[in-house]
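Here the complex is missing a single protein chain, while all its other protein chains stay put.
The block that comes next holds chain A.
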Amino acid sequence: MRSRRARTSLSLILFVLPAFALYLAFLAIPMIQGSYFSFTDWNGLNKTYGFVGISNFIEAIRDDTHFRTSILFTAKYVVVAVVLQNAVALLLALLIESRTRAKGFFRTIFFMPNMLSVIISTFMWVFVFSKVIPALSSYGALKFLNLSWLGDPTVSFWTIVIVSLWGGVGTLMLIYMAAIQGIPQHLKEAAIIDGAQPFHMLRYITLPLIVHALTICIFLTLNGSFKIYDLVYALTGGGPGRGTQVITMNILEEAYQGNLRFGYASAKAIILFLIIFVITMIQISVMKNREVEA
C-alpha cells in the first residue's frame, strides 16, 4: 500500500514537473523576489543594496505626486472604460441577437479589433486623429471635431477611451451573446405571451439571467483596464508631459528610465497588485450573490 502511494506521488511529480518548473522560474520566483526587493533600495545593477523596510511604500503613497496622479488618472479611466465597454458590448450583443439576418457579419466587424495587436491598431488611430479628423473638421458641420486629440490631456483622456472602446468590446460582446443564447426559449415565450414589451423583457428576463456574464465581463474589464499600457504608449506615450501617464508607465519609468530605482518600482508594482486584487475580489463577492439560476 505504502509503495503504491509513493508511486502515485512520483507519477504526479513527473507529470507536473515541466509545468511547475516553468511556473516557478517565471512567475513564482519573480513574484517573491519582487516582494522582497520592494523593501530594499536596490537599483537593479549593483551587487549590494540596503534593506529599507516599508519606506518605499510610504514614499509611493505619501510623497510621490507623479505616482498619485497616475493612479488617479488610471482610476478615472477604469471607471469610464468599465461602464462604457460593458454598456456598448451588451447593447451590441442584444441588438445582434435580436436580428435574424447579418448576425455573423456584425459579429465579425465588432470582434475584428481584438485580433489585431493593440500597438498596430492604435497607430492606425494615431493616423486618424492626427490626419483624418483634422481633414474632416475642415467641413463646416464637423467643425466641432477640431480638437487637440493627442496634445491636450483632458481631450486625450477621451481619445484613449474611444480607442480602448474600439478594441475592448469584441470579447465582451461574444460573452454576452453566448449568455443571451443560453436563456431558455420558454421563458422568453412566456414573457411575450404575457404581453412584455422589449424593455420589460430586458429588465425582467434578459438582464437577471445573464448576471453571470456581467460578473465575468466586469471582472475582465476591471482587471484589464488597471493594467492598460500598450494603448496609451502608442497613442500619447503618456504625454504631453505626464498628462496621460498610467500606473504601469510610472512603474516602468521608475525601474528603467533615468531613475533606476528597482526596489522602489517593485514596491509600486506590489501596490498595483493590491489595488487590482482588492477591487476585483470585492466585485466578485458582491456580484456572485446576485446570480440566479434559470
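Simple rule for what comes next: a residue touches a chain if its C-beta (ideal position, glycine included) is under 8 Å from a C-beta of that chain, and two chains touch if they have at least 3 such contacts; residues count from 1.
Following the convention adopted for this analysis, contacts and distances are computed from a predicted model.
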item	value
Protein name (UniProt record) of the chain left out of view, among "Carbohydrate ABC transporter permease", "NADH-quinone oxidoreductase subunit L", "Vitamin B12 import ATP-binding protein BtuD" or "FAD-linked oxidase C-terminal domain-containing protein"	"Carbohydrate ABC transporter permease"
Chain not shown: contacting residue from A:Leu95, A:Ala190, A:Leu207 or A:Val286	A:Leu95
Residue, one of A:Ile54, A:Ala135, A:Ala190 or A:Ile282, that touches the chain absent here	A:Ala135
Among A:Phe51, A:Tyr204 or A:Phe277, the residue in touch with the chain that has been omitted	A:Phe277
Interface with the undisplayed chain - residues on chain A	8-9, 11-12, 15-16, 18-20, 22-23, 25-31, 33-34, 37, 44, 88, 91-92, 95-96, 98-99, 106-121, 123-125, 127-128, 131-132, 135-136, 166, 171, 174-175, 177-178, 197-198, 213, 216, 220, 223, 226-227, 229-230, 233-234, 247-248, 251-252, 255, 262, 265-266, 269-270, 272-273, 276-277, 280
